[in-house]
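The structure follows.
Of the protein chains in this complex, one is absent; all others appear in place.
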Amino acid sequence: MTAELGHFALVLALAVALVQSTLPLVGAWTGNVAWMALGRTAALAQAALALIAFAMLTVAFVGSDFSVVNVAQNSHSLKPMLYKVAGVWGNHEGSLLLWVTILALFGAAVAVFGGNLPMSLRARILSVQGMIGIGFLLFILLTSNPFLRLDPAPVDGNGLNPLLQDPGLAFHPPLLYLGYVGLSVAFSFAVAALIEGRVDPAWARWVRPWTLVAWCFLTLGIALGSYWAYYELGWGGWWFWDPVENASFMPWLAATALLHSAIVAEKRDALKSWTILLAIIAFSLSLLGTFLVRSGVLTSVHAFATDPARGVFILIFLCLVVGGSLALYSFRAGELKAGGLFAPMSREGALVLNNLLLATATGSVLLGTLYPLFLDAITAEKVSVGPPFFNAVFVPLMTPLVVAMAVGPLLAWKRGDLAGALQRLKFAFAAAAIAVLAGWWWLADGPVLALLGLGLFAWVTVGVIVEWAERVGLGRVALRDSLNRALNLPRAAYGMSLAHLGIALTVLGITASSAWQREVLTILKPGDKVDVGSYTLTFEGARQMRGPNYTALQGSFAVAKGGQHLYVLQPETRRFPQPPMDTTEAAIESTLAGDLYVVIGEPDGKGGYAARLYWKPLVIWIWLGAVAMAAGGVVSLTDRRHRVGAPSRQRAQAAAAPAE
Amino acid sequence: MRLKVLLPLLVFALIAGALYAGLSLRPRDIPSALIGKPVPAFELPPVQGRNAGLSTADLTKGEPSLVNVFASWCAPCRIEHPVWVELAKTKEVPIHGLNWKDQPQAASRWLETFGDPYTRTGADISGRVAIDWGVYGAPETFVVAGDGTIMCKYISVVTREMLDEKILPMLRDLKRTGKTSRSC
Partner (left out) sequence: MLRRLFSSPPPSPDGGGREGVCRRRRRGRPNPHPALPRPSAGGGFKGAFLALLLLAAPAFAIGVDEPLPDPAQELRAREIAKSLRCLVCQNQSIEDSNAPLAKDLRRIVRERIEAGDSDAKVQDYVVARYGDWVLLKPPFNARTAALWIGPFALLGLAGIGVAVYYRRLATAAKAEAPPPLTAEERARLDRLVSD
């Protein structure tokens, strides 16, 4: 019964989406207030129906109802409860249902929190949201219905991929989807603005918090995925430039660019057409990612259910959404009036540089990801584009971006004083120089690039502090006044500082963990000692053991430092019977200074075991940096200007004159 | 001005075209690097219980042949195996078996159970010869010209139609003239 109810809810949701996508749009066109208002009701109804469908599938999973195909394929009665629930979105059909549910919730959020939007704009935004909803609901109902029944029902399910039986699964996909789908709101704002033919600072001010919400989720989702890969994969890698990873990274890059260009659009009424384009591109890249992952056109370890019918469906949908919005853009962008003027050397100029580099980076990742496909389609030749390509492209693009990050906030709007800004950054210069020299002196064995990384870290960190000190007038006014100013600084300013610090921390983590990693690959017999970094590990032996739904080989390593015993690390290799698979459970001792990462491998048949032992200095800061970025976004969201919501159009325009 | 705003649309059209083409491509099949090159130098003993082993010399005697990579642990090999058994009955072309990373008894039993279509077999227990051939999965099937030049490699299961439409016509060309203009 539950499955039928869920199915029914989805069909109803489709009907509601059809109404939502048409009537409010027509209403906005003809000035019919009642039809415009219908958008709000429809969005709320759609969210309720999607939630019902999602709840029904969850009930089927929790209750191990194996008469539902999807449950039988992806769950097992003996699975721990957390993974029964997480199993709802641990498969193609269920993850799409999650996607649709989140989409509907965002639509409802616009309906509820968008009370200050002009009625016609809100109606159009909700209409566009409804159109996206139609596409995904049709996709589910026609090709990927999670509620199909199986008769007769099997006694037990197939089980969930053991690699996915991890808390990472519970949180990573929802976060990522909140990010992907959140970008649909920015997209709908952009398309609605194109339909209205009007983009002004008020529009930019409204769209920013939505983009910021999506960006925070996307940042956390990517970081969590990366951390999950790090501890689960078993060789300590955390980013592989795999097509599926790139699929999540490209929207992030575009959304980051969008956040910055929207500032210019809001404060200076410039870059409007570009901001609209970025909003379209960011969501288009989310959709492209969906296509890449689910159609199997690229070789990824992740993509397998390559049903051509699904691929064709998503491609048609992609063409309608992206092609349609870009066509609309090409018709209307010319009509957007150019706005505020500024000199290249100014705050706006720095933000343009940010966009230039981020857009190039996005394009380059896209090129590298799709290149094997292009080549295969044109010449039927195969080529691999691996991490070396992406690293070679990325480092030169990100370096000037990070350098400019410290300078930009010190430049004035309209016309900035670069010499003055650099003058004020003298402490940052000094810090960077010290960091490079210290790195060279102490850690002479690292690559030259590592010194660059250290320098950038110090430069941005001190740069952020200098900028804050400037704002509060530290040293120029009395300490009490400075303190007062610090308390009264807009939250958005703190948000920016925090996010930029996050970048610095991530740079530090990447630099240190890749340049000064210690790695020992060896065969150990019980009693053998190995030095890794400043630790001494003693292999105490390995034993077979039994887990709830697997058997495992567990090794024991006693860890000592300076002759003092610290703790025992117990890495495992697990063998799951259903479905049959081996997984590696690395034993990781994580500290802020670095991670000790131990993996046990196969026995060599002569009493020894293959083992990999790593010391990864400061590696945790890669993800802590990402958390700081997202926290910056959250702090920024609590800014009164965002929180109270956007002002009315007139007031916003009045306030659009150069603030601060 | 007009072109500038059209540019994103054009780029997208290009990408969409490639994506559409991509739907019918097979990114996981890696073409062989050895097409047009002579077979690698190797010499292998036969599968247990058989007496004709396989070596480079056996493939360069002037008669075109097929080299089929198989193993008893390879489930898909069982799917295509009847095709070889049937072809062997016609005696049209020698089929050689490269037994990849198999246990001697298992391979021998497998051939007894499912039939032995092979003129010669080479037992590559360590898998080193297979690496020289650029093998990365089983089954794989090579078309070898009489002078020992590798003409084609078919990855995965060979079906009856493929045999009739592609492989046999090419082998007949090779037999007649030593050359072929057909593609794989």
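Here the chain labels run A and B in written order, and each chain numbers its own residues starting at 1.
By definition in this document, contacts are C-beta pairs under 8 Å (C-beta built on N, C-alpha and C of every residue); 3 or more make two chains touch, one makes a residue touch a chain.
This is a predicted model, so every value here is computed, not measured.
Peer 1: Of A:Gly31, A:Pro388, A:Gly420 or A:Pro447, which sits in contact with the chain we cannot see?
Peer 2: Within the whole complex, the residue contacting the unshown chain is A:Pro388.
Peer 1: Looking at A:Ala359, A:Leu454 or A:Leu613, which residue reaches the missing chain?
Peer 2: A:Ala359
Peer 1: From the list A:Val33, A:Val112 or A:Leu367, which touches the chain that is not on show?
Peer 2: Checking the options A:Val33, A:Val112 or A:Leu367, the one contacting the hidden chain is A:Leu367.
Peer 1: From the listed residues A:Ser21, A:Gln46, A:Thr101 or A:Thr143, report the one that touches the chain absent from this view.
Peer 2: The one listed residue touching the chain not shown is A:Thr143.
Peer 1: Give me the chain B residues in contact with the hidden chain, please.
Peer 2: 4, 24-26, 28-34, 71, 73-79, 100-101, 126-128, 131-134, 136-140, 154-159, 162, 183-184
Peer 1: Touching residues of chain A against the unshown chain: what are they?
Peer 2: These residues of chain A touch the chain that is not shown: 69-70, 73-74, 90-93, 95, 143-145, 148, 158, 160-161, 163-164, 166, 168-169, 172-173, 176, 225-226, 228-229, 232-235, 237, 240, 242-245, 247-248, 289-290, 293-294, 296, 299-308, 310, 338, 341-344, 352, 356, 359-360, 363-364, 367-368, 371, 374-375, 379-389, 392-393, 397, 519, 521-523, 579-584, 599, 601-605, 610.
Heads up, the rule we're going with is that only the chains that are shown with their structure count from here on.
Peer 1: Could you please specify the touching residues of chain A with respect to chain B in the complex?
Peer 2: 273, 277, 280-281, 284, 288, 291, 295-299, 308, 311-312, 315, 318-319, 322-323, 326-327, 329-330, 333-334, 366, 370, 372-374, 376-377, 381-382
Peer 1: Could you list, by residue number, the parts of chain B that touch chain A in their complex?
Peer 2: These residues of chain B touch chain A: 1-2, 5-6, 8-9, 12-13, 15-25, 27-28, 30-31.
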